[in-house]
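Structure first, commentary second.
Omission of a single protein chain aside, the complex is shown with its protein chains in their original locations.
By written order: A, B, C and D. Residues from 1 in each chain.
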Amino acid sequence: MLFAAKGITKRFGGLTAVKDVDFTLEGGIAAIIGPNGAGKTTLFNVFTGLYTPDGGEVKLDEHSLIGLRPDEITALGVCRTFQNIRLFKAMTAIENVLVGMHARVELGLWDVLARGPRFRAVEGEAWRTARTLLERVGLGRQLHTEARHLPYGDQRRLELARALASKPRLLLLDEPTAGMTGSEARQLMGLLRGFVADSGLGIVLIEHNMRVVMEVSDRVTVLDHGEKIAEGTPREVQTNARVIEAYLGRRGAHSAAP
Amino acid sequence: MTRTLRIVSILLLAAAVAVVTVPMAGDAHGKGTIKVATQSPLSGGQAALGEGIKLGAQLAIDKLKGPLEKAGWKVELVPFDDQAKPDVGVANAKNIIADKDIMVVIGHLNSGVAIPSSEVYKEQTLAMISPANTNPTVTDRKLPNVSRVCGRDDVQGVVGSEFAKGQNAKSVYVIHDKTAYGQGIADFFKADAEKKGLKVIGFEGTEEKSNFDPILTPIKAKNPDLIYFGGIYDQGAPFFKQAREKGLKSKFMGPDGMDSSDLTKIAGKAVVGMYYTSAAGPASALPKAKSFVDEFKKKFSKNPEPYAAEAYDATAIALKAVEAAAKSGKVTREDVSAQIRKVKHSGITGDIEFDGKGDRKKALYFVLQVANEDPTKWGDNKIVKQLTIAPPAEKK
Amino acid sequence: MDVELLIGILPQVVIDGLILGFMYALIALGYTMVYGVLEFINFAHSEVFIFGAFVGVEIMLGLKSAGVLERFPWILVLVVVLLAGMLASALLAFTIERVAYRPLRHAPRLIPLISAIGVSFFLQDVIRLTESIWRNAFNLVYPTIESLNVRLEITETIDVSIKSLVVIVAALLMLWALHALVNRTKVGTAIRAVAEDQAAASLMGINVNRIISLTFVIGGAMGGAAGVLFGVQYGLINPYTGFIPGLKAFTAAVLGGIGNIPGAMLGGLVLGLLEAFAASYLSLLTGGAFGAEYKDIFAFSILILILIFRPKGLLGEVVRERA
Amino acid sequence: MRGARVIRRPLVAIPLSVLLLIVSGAAVASFPRSVLAFLLFQGAILFIYLAAMPGYLRAALLAVALLVMMPIIGAYNVYYLEIATQVGIFAALALGLNIVVGLAGLLDLGYVAFFAVGAYSWAIFGSPHANQIFGGGFPLAPGWFYLFIFVGLAVAALAGVLLGLPVLRLHGDYLAIVTLGFGEVIRVLANNLDKPINFTNGPKGITPINRPPVPFGLPYAEYSYFLVLLIVLVVIVVNRRLEDSHIGRAWEAIREDQVAAQAMGVPLVRAKLLAFACGASFAGVMGVVFAAKQVFINPESFTFLESIGVLAMVILGGMGSIPGAVLGATIVTVLNLQVLKGLSLWLNELKNAGVVILGYPLADLPTQLEPAKYERMIFGVILVVMMIFRPQGFLPARRRQREIEVTAEEHKTVTV
Partner (left out) sequence: MLRLDDVHVAYGEIPALKGVALEVREGEIVALLGNNGAGKTTTLRTISGLLVPMRGALTLDNQPLAGVPPHEIVRRGIAHVPEGRRIFNRLTVRENLTMGAYTRSDTVVIAGDLERVLTLFPRLQERITQVAGTLSGGEQQMLAIGRALMARPRLLLLDEPSMGLAPVLVEQIFETVRDINRQGTTILLVEQNAAMALAVAQRGYVIETGAIVLSGTAAELADNPEVRRAYLGE
């Protein structure tokens, strides 16, 4: 099992944001869906160490992630993007990606100050990798544009590249297509499939664009009010009555069932 | 970038034009100009004392420049603000030695500024006469150009303890202000008092300026016969005032930093009967001192701060030395430095003559007692004791 | 070690500490009001504070030279002087905000801080310039009001002066008034709303700029009152006097949890007591090896310790960083 | 507009730079006491830095200005050399603080504490004072100074880590107040550690502090200038190397968004500690140099206002910008030591010369209005005006293209 979370519970004051949720991934692409405020992002924050859960266990390859700092979790191979895009806005695109590589750079203070051949080799390699990554997500021409000057869709792509730069085994994407046009979103999904095929990377995505979810994901987990209410293939989930009611609304259910 | 560059270019152009068109005030007439520089803090928390030094020098120049002007020299004062900061003092010092007209420096207030700055003056044997730096190190370095008209911490502390002993004080409590000046005197007071068999039941420093209650509480409980405050009046006065308000009955005493009418202005009747040591006699006893205070008040419409009289004497000595040096028709800095050591001057703070290190040969010290709570009657303070003490012999 | 002496002075030390603490609390209110709303350290508050003290002393000196100071009851004089000091400092704070801070509202956090430092330098020397021309003096002395200096003896060794009681009463009154204003009135609610969420507050029809000005006015008035009381209590002020108490009061505000009004009070008292204990006891406890000169180190060390264990101050809310 | 564009052309800019350098040099030589002439020279250096020209030419011109002309100017007027030296000292301090505040975004209000730590480390051992602690054998020979540059570095860095470890979890203003407290603690300790054991000699300060041996019989002022210049150059190189590495990028990432930085694998505490230690070490080195240069130190050099002054330099120059920090240090120092002083001296001269302005003789100016007394007030106004009209600083940090060139070459060599 690549990634397994068991019995995750997270409370904020009196509110239980996530209640006893199990989630596993062996590979491929999984989607977590649910209405806004269902607890999806909270779950991501637990997975990446930003929140410590009130209960439950998170494991990557049998390594427990509970109690680790976010940077340690990233070093182990879990990286993410953010719902509201948290790029380093004053840094250029390529610098953003280079920061993403931080955990993989094996240089000490002395290497940096001395600028020896080792430094140049490692740094050169990092720049090449960063460039390749940016080219792959379609930002090859904007390497030296400051992140804040990029259009919304490009910022999403840059965030993806930055996350990929840490060579994750598991990539968590929070609404990767928000703010993209339909064709852009499709393109991105193709890209994600490509990454999965190339490197055996596991991807979990939170997504509202149902078209995207249905097209790209191998499995779908549905959350509502912090609880998992359904799980299965896209088709299974789409026809699940409870899902239709909770997520699409009762009227949606009426009109969706001809 | 372009905009920055444009602005820089315009400024450059302006500066270039100004360099060519604004002529530096050159020496106009006669044999030239003799400048006396003062260096003291003119801004920041110690500005009042620093200004006292500047004003003392200014008064002396206005009053005593006559002979030099008759001889064809123009005499000017150049005040510098050292901000009580050593790095600023050193930069000013370099600026001063670069001005060939400056023949003597009157300063500084802070030993911390005086010591590094005098290292700079030394390079050109530019004379510095200190009105206020009582720290022994100032002259113990034996620089040929550095002299001081004020006493030394070690001497004044001894004067204080000598007197305290005579007053039958058995237990004393010593407070100081954590400055080189205050702590220096307090240290010597304590050491000498213990040697003389007085019981020092407390010794503390504080940077506090306003609220002395917490310090006074244990003092009150210990009830010493005498409290000695090593520091300046603006801290001492509130301290003594609050002490009396708190019901302390001890006798009060302090060094020459207390010698200001502001002491009574701030502390009022609390300090009536308090003792302080000083090298400057009271106006009532010494006619010279009286006329100095009167003239100072007339010119600047306020009472002289501590060190104003010392600055006046220092400037007077400087002018005498310059006159002596000018007899050859040409004034050099080395000359002036050498002449200063030869001057015998009868000033407001007594007869001044320097020894080989630049200390006063024999200094006359007074112990005075505050007579009246009215600040305008500061001059009425009585001399209760006079002591003539030479600077301590060289220690090895 | 004289244990009897140590215990004997304890009540007096506590009283001394409380008085000092209330003084810090009063000054701290100005910092905390502004910080609570703008999350900005108003470095110039120490000058706002000392400006109030100067206005107060000028009025008292004026009354004195007119020969009326002794003829009016001291309460009346005190109230008049307090009000004048508050008004003057409030106006000053208002002007500072308009001129030096408002244009920088949306700049990165450090920018207004530097502007505030500039204002602080400027004001110190403006006060000095004015006073040196007007009175030809650097230190100004508050005229003594005899009735305020009377000391009430609690026991033979413990006493407290009327003016110290005035400080405590005034501080409590002002804290209460401020607390009531902020918590019980519509305008106070608006202040809290703006503090929490400026955009949402503007959607309620609240003129955010006006509320921010008001905050400065209130903070300034508190500073002015503290300035007058400071002058009355300690007697001597100069243009730079405000700096150290300002720094300490700011520390007190942080200690209590900056932005929090009861926190400013608590922080002030804790700091005041710590200082009093250190100044009174350090020398006695260490046999003179360490003395009152360590009181600031002691106070700052405790501050650092408290913040390590309670990173948002004693009463500050620990707000979770949301991802 | 057009004028500016012309200057952007190397063909115009290069001869203009050379001309400026020559003119300003000549101006200082013919009016050695003119503040404006020296300002012109400084302006020429800034112009060379900004104007369009090939890098090697710029380096050459700057080298001529700083290595050849500046010492010669110093021979005409030592005061200017002193200013240049102090600019260097503060530039190094500003560069150190720039790492902490500008790059890593941690507000440090007690930075001068590290300067003090460095200064005292040499002051104690480089003067007879250490005899009071260890009994005898001191001062160390002047040559030890060079070792103590590294001791100062290490001790200050250690102090940075010791302070950082407990407090770096604090956010924003809480961190600021703790660093402020730390700065005060260090100063008060320096002021009080004369008893029970006399480590610092308290307020009386330590003197005489040994100066390093001067090679080639240079005058000490010149030597001290070159030493400071060398250290500043090293600091700039170190700064740039840090900035253009994963470490510098991690710092900037932390400043921009701490949470995202951590999520991208940046260990926050370690990165912040490193920032603290690096910043502190520069101050430590300069402390050692400062102690030797001054011959005397006492706690008055290390007050809170000094920390604020250095912070103002960083922000005036432009946060996170290396040239900005240097320019900021220059502006503040030159303003404080030279321009404002020059202004008040000039007014004083007018006064002594009996100049009459609008029918009012300057000589009658009351002593309260002595220009020298209001330098800080003017400085305050300048700070406020600067923040309002140019909040990003004079030379704001900008994303650089130079890495591209470096790596593009790398690319070729590796792939071939």
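Keep in mind that, in the parts below, a contact is a pair of C-beta atoms (placed from the backbone, for glycine too) under 8 Å apart; a residue touches a chain by one contact, two chains touch by 3 or more.
Predicted model only: the values in this text are computed from it and were never measured.
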| item | value |
| --- | --- |
| Interface partners of the hidden chain - shown chains only, full complex considered | A, C |
| Absent-chain contact - pick from A:52, A:181, A:199 or A:233 | A:181 |
| Options A:7, A:108 or A:151, residue touching the unrepresented chain | A:151 |
| Chain not shown: contacting residue from C:206, C:266, C:279 or C:315 | C:206 |
| Which of A:136, A:169, A:186 or A:225 contacts the chain that the document leaves out | A:225 |
| Residues in chain C touching the chain absent from view | 186, 189-190, 192-193, 196-197, 199-208 |
| Residues belonging to chain A that touch the chain removed from view | 13-15, 35-38, 148-153, 155, 175, 177-182, 208-211, 225, 238, 245-252, 255-256 |
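The rule is short, and it goes like this: only the chains that are shown with their structure count from here on.
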| item | value |
| --- | --- |
| Centrality ranking, top chain (CA atoms only) | D |
| Chain centre separation (chain B, chain D; CA means) in Å | 32 |
| Contacts with 2+ other chains: residues of chain C | 125, 128, 136, 293, 296, 323 |
| Two or more partner chains touched - positions in chain A | 50, 82 |
| Complex contacts: residues of chain A adjacent to chain D | 48, 50, 69-72, 74-75, 79-80, 82, 86-92, 95, 98-105, 107, 109, 112-113, 115, 119-120, 123-124, 126-128, 143-144, 146, 162-163, 166 |
| Touching residues (chain side chain D, partner chain B) in the complex | 3-5, 7-8, 20, 23-24, 27, 31-34, 36-37, 39-40, 43-44, 46-47, 50-51, 77-79, 81-83, 86, 188, 191-192, 202-205, 207-208, 221, 290, 294-298, 300-301, 336-337, 341, 344-345, 348-350, 352-353, 367, 370, 372-376, 394-395 |
| Touching residues on chain B, where the partner in the complex is chain D | 1-6, 8-9, 11-12, 15-16, 18-19, 22, 24-25, 28, 42-44, 47, 51, 54-55, 58, 76-81, 83-88, 90-92, 94-95, 97-99, 110-113, 115-116, 119, 123, 135, 137, 141, 178-180, 183-184, 205, 207, 300 |
